[in-house]
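If you scroll down you'll find the structure; I have some questions about it.
Excerpt of the complex: some chains, original placement.
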Amino acid sequence: MATVRLLGYDEASPEARAVFDEIKAARGVDDVNNFWKALAHDPATLRRTWDSLAQVMAPGALDPLTKEMLYVAVSIANGCDYCIHSHTAAARAKGMSEAQYQELLAVVGMACQTNALVSAMDVPVDSAFLVK
Amino acid sequence: MATVRLLGYDEASPEARAVFDEIKAARGVDDVNNFWKALAHDPATLRRTWDSLAQVMAPGALDPLTKEMLYVAVSIANGCDYCIHSHTAAARAKGMSEAQYQELLAVVGMACQTNALVSAMDVPVDSAFLVK
Amino acid sequence: MATVRLLGYDEASPEARAVFDEIKAARGVDDVNNFWKALAHDPATLRRTWDSLAQVMAPGALDPLTKEMLYVAVSIANGCDYCIHSHTAAARAKGMSEAQYQELLAVVGMACQTNALVSAMDVPVDSAFLVK
């Protein structure tokens, strides 16, 4: 179904395999997800994407679960099916409870509604919101 | 600039004023934001939106700051300027540090990039992501 | 602010002026809106856009006001400020009452919310919805 063949480990270039190995080690898994197999046609993009993702999703001022839930929220707003599934699964693996998930869904739905109402009326930004 | 006039307290209907009063009490503010003044032309939508928002954003399995950051993330993905400003301000008021904000931005940017790459290649969902 | 200068009647090419004349005659106005002045740099696109719009928005199985309200709804969902303002004004000029406008806003907001909830959960299409 994809616009490119998914590349398995045996078909991937040495540069791509090196990234696959890092992903498998970092996540403790035997194989990488389809996203990485699709990206493997371009080792430069595969490398850049993995390095960036590892940097951005690392624990910091925000904990990994919060970051993963933000990822889910954006993927929903962008309507990316694959990303919704992969990051919802990742959030659950990082401890998101079903109650937390249900609240996430409610917030995202509410935000999409008020985003639309505000855009519809082109409401001017309150001066109180502006950064000094 | 808006498609409707913003209704101040004095111009609003009794039903709208009642919602304004609830918002002011709940938030401890002297006046409501422009969004509510724009919605006040339709007291039914004003009431429904406020009641829904109060229910959805109340503390629960997720804390109010996490909910507010999810709201910011969705508003960014939807490109709603007003909502971005109002909910970024709200998240800061609820304690979001600048370091947390910067990480939120990085996650949202990264999600938009991989959402696009995945959609571009129509990557099939891994069976491991599916709910049993 | 635009990425192109807006072309007034005196600056426009004869092909563009011909379209301007048709628009002014069809709408009974003295001057065309900024959209047409921006498009006038490319008379072929100006002509194609005006002809298509005239064909699509003509009275048919749907009346002109319903078509205009659909245009507003799509412009809101796409977050196009200019289009929201121009088509909201056009709908009002075609008779949209404020009560109708408020209901339009409520429907659009509700649709954006349930669109998000459905996408979030990737709900499978009911077989009853499918065309035989």
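Labels A, B and C are assigned to the chains in the order they are written; within every chain, residues are numbered from 1.
One rule holds in what follows: a contact is a pair of C-beta atoms (placed from the backbone, for glycine too) under 8 Å apart; a residue touches a chain by one contact, two chains touch by 3 or more.
Please read all numbers here as calculations on a predicted model, not as lab measurements.
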Practice prompt. Please report the number of identical subunits in the complete assembly described by this file, where 3 are shown.
Written response: 6
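The definition used in the following text is that only the chains that are shown with their structure count from here on.
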Discussion item. Centroid of subunit B to centroid of subunit C, CA atoms only: how many Å?
Written reply: 27
Response to the item:
Check: subunit C positions touching at least 2 other chains come out as 79, 84-85, 105, 109, 116
Worksheet item: What part of subunit A is in contact with subunit C in the complex they form?
Response: 72, 76-77, 79, 81, 84-85, 105, 108-117, 119-122
Discussion item. For a test of understanding, state which residues of subunit C touch subunit B in their complex under the given definition.
Written reply: 79, 84-85, 88, 98, 102, 105-106, 109, 116
Discussion item. For a test of understanding, state which residues of subunit A touch subunit B in their complex under the given definition.
Written reply: 1-4, 6, 33-35, 38-39, 45, 49, 52-53, 56-57, 60-62, 66-67, 69-71, 73-78, 80-83, 85-89, 97, 99-100, 102-104, 106-108, 110-126, 128-130
